[in-house]
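One structure below.
All protein chains of the complex are present and in place, except for one that has been dropped.
First chain written, first letter: the chains are A, B and C, and each begins at residue 1.
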Amino acid sequence: MTDTTKLPKGGVNPPTELPGPRDHAIVNAALPNRAIIPMLQHVGRPAICTVKRGDTVSEGMLIGRADGPQSANVHASVPGVVAAITEIMLASGERCEAVHIDLGGSFQTSGKPRTARPWKSLGAPELLERIRAAGVVGLGGGAFPTHLKLARTPGTCTLLAANGLDCEPSLGADDALLREKAPEIVEGIHICQALLSPGRTVLAVSECSADLVPELERVIRDAGVPAQVVVLPARYPQGHEQLVVAALEGRPPRRDPSSVAVNVATLHAMFEAVVLGRPLIDRVLTVTGTTVARPHNLKARLGTRVGDLLEECGMDPARTAKVVLGGPMRGVTVDSLDLPVTKATLGIVAFSRDEAKAPRETACIRCGSCIEVCPWDLNPTRLYKLIRMGDDSQAAVEGLGRCTECGCCSYACPSRIPLSAVLGDGRRRASALGNGGGRNV
Amino acid sequence: MSWAAIVFTFALVDNVVLSRLLGLPAAGQPGARPTPADHAADDPSIPDSLTSARSLPPGGREGARAAAVPAWWLGASMTVLMSISAVGAWLVNAWVLAPLGFTILRTPVMVFLVAGLALALQALARRVVPSMANRPEVSVPRLGVNCVALGLVLVTTRAEYGPLQSLLAGAAAGAGYYLVSAMMGAIRERLDIEQVPPALRGLPLQLITAGLMAYAFMAFDRAFLARLLGA
Amino acid sequence: MSSARMAWLASLGLLPAAAWGLLLFGPPAAAVLVVSIAAAAACELAVTLPRHGYTLSDGSAFFTGALVALMMPPAVPLYVPAVASAFGILVVKQTFGGLGRNWMNPAMGGVVFSFLSWPGLMSRWAAPLGSAAAGAEVPPLEALRAALAASGPRDVTPLGVLGRAGYPFSPMDASAVGWVNSHVLAPLGAALPQGSFDILVGHVAGSIGATCVPLVVAGAALLLARGVIRWHLPVFYLGTFALLSLVFGGLGTGQGWFAGGPGFHLLSGNLVLAAFFAAPDPVTSPLTDTGRLALGIILGVLTFLLRFFGSLADGAAAAILLGNCISPLLDRWLERRKSRVMEREAA
Partner (left out) sequence: MTDAGSGPIRPAAMREAPAVLLLLGFLPSVVVAVRVVDALWMAAGVLLVSIGSAVARSLLDWSSGSPGASTVGQTARWLRALVVSSLLTAAFEAALLAVAPAASAALGIYAPLVAVNLLAVGTDAASPRPLRAALGALHKGAWYAAGLVVVAFAREVLGAGTITLFPAGGFGGTIVVSALLDQPVRALGLAGGGLLCMGYLAAAVRAVSARKTGRST
């Protein structure tokens, strides 16, 4: 059964200037000659490197052991020799160890058929252990260790939402996965159900993927999984966990422990981990931008150089002024193209010069557009002025903590005020002061 | 003068704040939450850069939180004080001053009357709603309150109203004061977080705002009243 | 669309009405327009150049000057629009820090200031082009007031009252109304009163930019179409006003219920101009559609009261100033309600 639910409030229609991926196909990216694999690709403590220079590693071999529960395993994405172990700075600005692997040797796993391991008989602990061992983290950008997210006492979860909405405009990886890996994703949903025994399970897809609904429903029926497909509007930032849940439950968004949303890419990774026993060594990401000749959804090995992927898609270096990791709205601008793809890299967007230059900020004319588009029902212009006056704590009192920097306000502002960025800084300061400014995700 | 006319006159036409200038609500006092803006009023250099946002000393913050006094409290205390003192003034005037011919002593007597009533009210408020009354910035015998009440008392006694008319006038004036203080509070709330010229921040802008509001309220003039009520 | 673009579009929306005004009233009107805009621009520059640099490009000062001019009577001495614009820019706007920080609409502030200062000068009307008859220089609204003030038998509709008082409508009006009555309405057994044509196309005395309501609305349509202003405030403003004036408009003058003649009152005075170009000013109107809608209703009531009982011209400008005083309150209340709802949701 299918129905369409609206955003409770707010949101913007995706910026149309940017082309999405040319087609829905997932293209395998070329293997990197040298993979640079950071030990910190997730939320939490960095993994502990278990290899040293000169070691020979096989594909999928554990090279970083999770440092305690608040961490995740890291595996070699390509076979080869450890050329170096250096400290690098990630796009987020964090520093961590990274293992440089020079491609070489043979592939034991890739391309070879894998036998499905039975899992239905397993209990929650074993399932979670398989997920943990494979180093699965949230692939929707959050990169929160999945074995932590799904470790809950059964029955406490009323709603399980499989999130098939790409979380930013002009990104198409989740849509592509739904088209090519529906059975795997559905089995992933099944695994989640086994773990959570939720009251209700929904596979939420975007309007862009609406044509898939019959197919998805067929797959679900064949798999005998009790789940329902729901189409949600393509408006940004509908893909955000809280907004998916809010739309499904028809209420304003808020942090709500009784509902769990899992990205379809994560579900696919869970399937591979639990059923195929394959660790997380690659991910699907969208490479796009006005200066990119052939935008594609690439399936890239973790540790592949960002620059290589852009080249592969035909980026014109002369015209490119700015490259962001993530999406056009919330992506992080990177200063070097040598950064590796990590588990958290949703996409790579290249901007031309005139797109990149920041528009001139003018005075706020109190038009209220930011209030209208804010999905969290905040008053961005007032919060902005409070922060500007240095009254972060009052801003926190007025709900600054709910801001997720989705960027809708900045996008809608006719005066081109960088509302989202300023609110983000203020929120971080306020939460540092520890007066209720904490982010809630 | 009909009852409605009295109400309109004292609430809008002869508004105690905008037309008689008896006291200025929310001038660095109740109705508005002190923000860094108020402290920034001292130094003309409010940081424009977003990164170097100034944070207040904790004392200042506590003060800021404590000073958030609902406008209705101000309006209510005003209205009560004004109504009572208007009636009291009428009684004193009619039964004491006029018979004895001490009209020259009207001013001191009225001053004591209002001041006494104000103190009594404050004592009472301390009993009934200590949460409100114990805040220094809302102590009922504020200068403003005295001023408004006394001015009103003098107006009514000179206008030779009856007791009920005086009561009504007091209540209406209180309502008018509440209306204006609410408006000015809301406007101040807006201005507090705007980058206004430093020299004008605070009291000067309060005065200018009141001036502009007074122009707006000029729409309610006596001719309007006469046509509307046929008075 | 950038805010500057919005302001310039708003000025563009004033163009049709302004052109009509210049056509009707000729060079004096042009002089008023030029002086008013020049004064506004000069004041803006004088204040902002030292502090914020060149701000004329944001278009707001130009718009203020133009709007002030369009609300002036054609034969007003030139220092009146100059002072009005200067007051609007210097006192109402720049005192609070410039664009976006003022809580009162600069143009309306300036206009009301000049009404209060020079009530006599603000009624220096001029006869429109092509109607030289004596008394043609009096705007219909004023003529109506005078006629109603005089005692004697009353016609029920404003135009009827004017007709009986012998208001000199143009020959064009006579022919047009006559033709419509004989060819279109006669079969239906209806008839338009004399003056309908003049009032509709704005071929009457009045403020420079407010006589021809259709052109004003045409300009406003552009703003609505381009999303510069939203429909809530103007629609509810004019709707409330029309309803009230229809029902109660006739009571004050002894014409009885449902005799206010909303059509006449919508088409005369600065009301529509103010309702589309001053009231929805984003800076001084509420932040949310709910607030704008509420303010629209409040403004409708206020304008009705002030037009039928007040003494400040047609009441629109004064009502909008009062509305400016109210909208911060509306914002505050809506904000509080929202937060209360949120707390309930969270709990």
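Couple of notes before you dig in:
Everything that follows uses one rule, which is that a contact is a pair of C-beta atoms (placed from the backbone, for glycine too) under 8 Å apart; a residue touches a chain by one contact, two chains touch by 3 or more.
All values derive from a computational prediction rather than experimental measurement.
Touched by the hidden chain within the whole complex are the displayed chains B, C.
Considering B:Gln122, B:Ser181 or B:Gln195, the position touching the chain not shown turns out to be B:Gln122 (whole complex). Think of the hidden chain as still there; on chain B it touches residues 18-24, 27-29, 34, 38-39, 41-42, 44, 67, 104-108, 110-112, 115, 118-119, 122, 136-139, 141-144, 146-147, 150-151, 154-155, 158, 197, 199-200, 202-208, 210-215, 218.
Think of the hidden chain as still there; on chain C it touches residues 77, 83, 91, 113-114, 116-118, 120-121.
Just so we're on the same page, only the chains that are shown with their structure count from here on.
Interchain contacts join each chain to each other chain, per the touch definition above.
Remark: chain A and chain B have CA centroids separated by 56 Å (rounded to whole angstrom). Averaging Cα coordinates per chain places chain B and chain C 34 Å apart.
Contact with two or more other chains is made by residues 100-101 of chain C. Looking at chain B, one finds that residues 194-195 touch two or more other chains. On the side of chain C, the complex with chain A involves touching residues 1-6, 58, 98-101, 282-283, 286-289, 335, 338-339, 342, 345-346.
Chain A makes touch with chain B in their complex at residues 382, 385-394, 422, 425-426, 429, 433. Taken in their complex, chain A has these residues touching chain C: 251-252, 254, 359, 362-368, 371-372, 377, 379, 381-382, 398-399, 414-416.
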